[in-house]
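A short write-up of the structure that comes next.
Excluded from the complex is one protein chain; the other protein chains are retained at their positions.
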Amino acid sequence: MSRLPVKKTYKLYIGGAFPRSESGRTYEAQGQNVARASRKDVRDAVVAARAAQPKWAAATAYNRGQVLYRIAEMMEARVPEFAELCSGKDEVHRSVDRWVWYAGFADKLAQVLGSSNPVAGPYFNFTIPEPTGVVGIVSPDEPPLLGLVSRIAPALTGGNAVVALASEARPLAAIELAEAVATSDVPGGVVNLLTGHRSELAPWLASHMDVNAIDLTGADGLRTDLELAAAENVKRVIVGKPDSQSLYEISSFLELKTVWHPIGT
Amino acid sequence: MTDLEKRSDRSPVPADWTYAPAPESTDIVRLQERYGLYVGGEWLEAAEHYATIAPRDESPLANVAQASEADVRNAVGVAREAAAAWAALPGSERAKYLFRIARILAERSREFAVLESLNGGKPIKESRDVDIPLAAAHFFYYAGWADKLEYAFPNREPRPLGVAGQIIPWNFPLLMLSWKIAPALAAGNTVVLKPAETTPLTALLFCDVVRQAELPPGVVNIVTGDGSTGAALVDADVDKIAFTGSTEVGKAIQRRVAGTDKKLTLELGGKAANIVFDDAALDQAVEGIVNGIYFNQGHVCCAGSRLFVQESIYEPVVEKLKKRMATLRVGDPLDKNTDVGAINSRMQLEKIEELVAAGKEEGAEIYQSPCRLPEKGYWFAPTVFTNVAQSYRIAQEEIFGPVLSVLTFRTPDEAVEKANNTPYGLSAGIWTEKGSRILWMAQRLRAGVVWANTFNRFDPTSPFGGYKESGFGREGGLHGLEPYLDFV
Partner (left out) sequence: MAQAPALPRGFELPLKQRLPRIGSIDQVAVEARAGELAKRSIKKEAKVWALELAIRCTDLTTLEGQDTPGKVAALCSKAIRPDPGDPNVPSVAAVCVYPNLVPTAKERLAGSGVKVASVATAFPSGQSPLDVKLRDVQDAVAMGADEIDMVIDRGAFLSGRYAKVFDEIVQVKEACGDAHLKVILEVTELGTYDNVRRASLLAMAAGADFIKTSTGKLPGAATLPVQLVMLEAIRDVHEETGRKVGMKAAGGIRAAKNAIQYLVQVHETVGPDWLTPDLYRIGASSLLNDILMQLRKEKTGAYQSKDYFTND
């Protein structure tokens, strides 16, 4: 008799743990019952992200780079599993390589984006990039893995914590990614991944007063409403590309801080 | 010899050395009775006008146009027509126009300074030594970028956006104009700028600089009016909106552009913490506190309106502060010895009065400079509140006036926590002699500009802008070009 396989329960990834939706709901996607997150799960994810963000930002850039590289390592080990859940091996490989690319940028950002400013007076003045804080990401439906990685990797590279909504139609790759992230030294709460209905969840993310920026790359028809909600706390609104790899994807999740100090004896 | 002795003992000394009035002459300013809209290098008539006044005595200065929605649409259309040719000019040519503007502003600096103080109420020493020189410097700085954009953004093929709609506040009228127009033009955009309702005159005088610089018609267009003019500009066919002003209006603008592809930068309110540690150079810290909150009557978005003093030096700091406040000379903005001028408008004065009344009611202790305020015009004495709790309105809301709230802290951690406990994040100040502590604090303060052992310094090369509800985007420096460019 053939052995009955143990099936996975597809859960959310919040604060480094894998809870079911507090609502007890699921929806069927890619032939599986997937957790259907609620507004309260969004709330919990933002709380977890806020708590985790300062430490992630305070880690040395070298360390952040190593942790992001570790995600690539963890993904590389499960290429076949990922390939089944997205468009195939090519998408997985490109996703892995994307992590590697961003991992290598963590300790170069300040040099490329910062500046020393020659003010007309006896002051030392410099500008450095800093994370904006907690970023909400409405990731694109397609490609389900590469689209998600392309959006969260630049945000993480800059020291932000993210709450990302996975592809609604094909969420399984996101859950697989959560498992890779969970085993790769990323502190709990830095990455939070929610599955469910975008139209239900995105407005809560966009209107959340403790979210600093929102990425609407995958928002499609919801964009105007989400932008309206985002204005309530002057969120940074980013509409990036579903498949791009650029320093400027990182910088769109960053603030610039300028520091002055007199030069004297 | 007795007459000689008498002579040396003779005391012509009045009990107090009263400085004689030293008013800057206003003869240099020639105002028209009525102004139209500056569009396409010409003055267009408007259907409606309103009077703009001098806040020092409420006297009317001129009538300026109230631009209608159609006026704004027309101006944007003219700017759109001019955009292609302006963008197609070699950067080196655009640079030369901007250099010209910088030079002309410097040449006519006295005229601009007097008009700025007349229409805005700020002390002439500030418009003369800060606003106007910095405005000229901004044009000079961005002029040099116009033909070097590929060095600022390598591999990105920077291109202008098209037409920028720009809305500026009344606290630094010409300076904010320069912060807006200089980078926009350097990047190859044309602009439609709306000055603040209460301070349109230096922007209108700037049109004459544009004329003297022989800028192509339609590159710079100035439309005056109230909030409805601004709203019309936001809704018009512009590619970008740059706004400096209140957080409330900033949010409204962000909503208005929701779902459009208009680029947006917002430079909004603030409630900056100015943090004084017990090892600070005290007298200079007190100067920094005074400059932080009484500069330009506190009409400064980055004003250090929340003073956090380490408890161990609370008393000497407050003592020194009060003594220093007593030497502030409040009065005629045009007098060269005035330190604190007139409040910009009746509306602003009422807002300040309301919040100060709330502070008293909530139980804070008030101290005001012992100064005689003129009878006419809008005035408010430099004010400090002690015994302030974080929860009081005066410690939470932006007052935008010469009103300081003093709070205390015990440890650096507590200072950071209290300083960051606000929806705003524009600026912050740190006063300590300990270098490592400065950097530790600077790293943790959630603010776009951190002044350590100084305050309220500005420079064209230095990016300025906020975190959180203080807005997004930067003005100044290389980073200030980015909001006016499109990239591959």
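To keep things simple, chains are lettered A and B as they appear, and every chain counts its residues starting from 1.
Note that contacts are C-beta pairs under 8 Å (C-beta built on N, C-alpha and C of every residue); 3 or more make two chains touch, one makes a residue touch a chain.
Quantities reported herein were computed from a predicted structural model and do not represent experimental measurements.
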Which is it among B:A70, B:A281 or B:M347 that touches the chain not included here?
B:A281
Selected residue (touches chain absent from view) among B:R56, B:R80, B:R100 or B:K125:
B:K125
Hidden partner interface residues of chain B, rising order:
1, 4-5, 7-10, 12-22, 125, 129, 278-279, 281-284, 287-288, 310-312, 319, 327, 336-337, 410-412, 433, 453-454
Tell me which stretches of chain A touch the chain missing from the display.
121-123, 262-265
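Keep in mind that, in the parts below, only the chains that are shown with their structure count from here on.
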Between chain A and chain B, centroid-to-centroid distance (C-alpha), Å:
37
Chain B partner, complex, touching residues on chain A are 115, 117-121, 123, 125, 127, 132, 212, 223-225, 227-228, 230-234, 236, 248, 255-262
In the complex of these two chains, what residues of chain B are touching chain A?
137, 156, 247, 250-252, 254-255, 257-259, 266, 268, 423, 438, 442, 447-454, 457, 459, 461-465, 467-472, 474, 477-479, 487
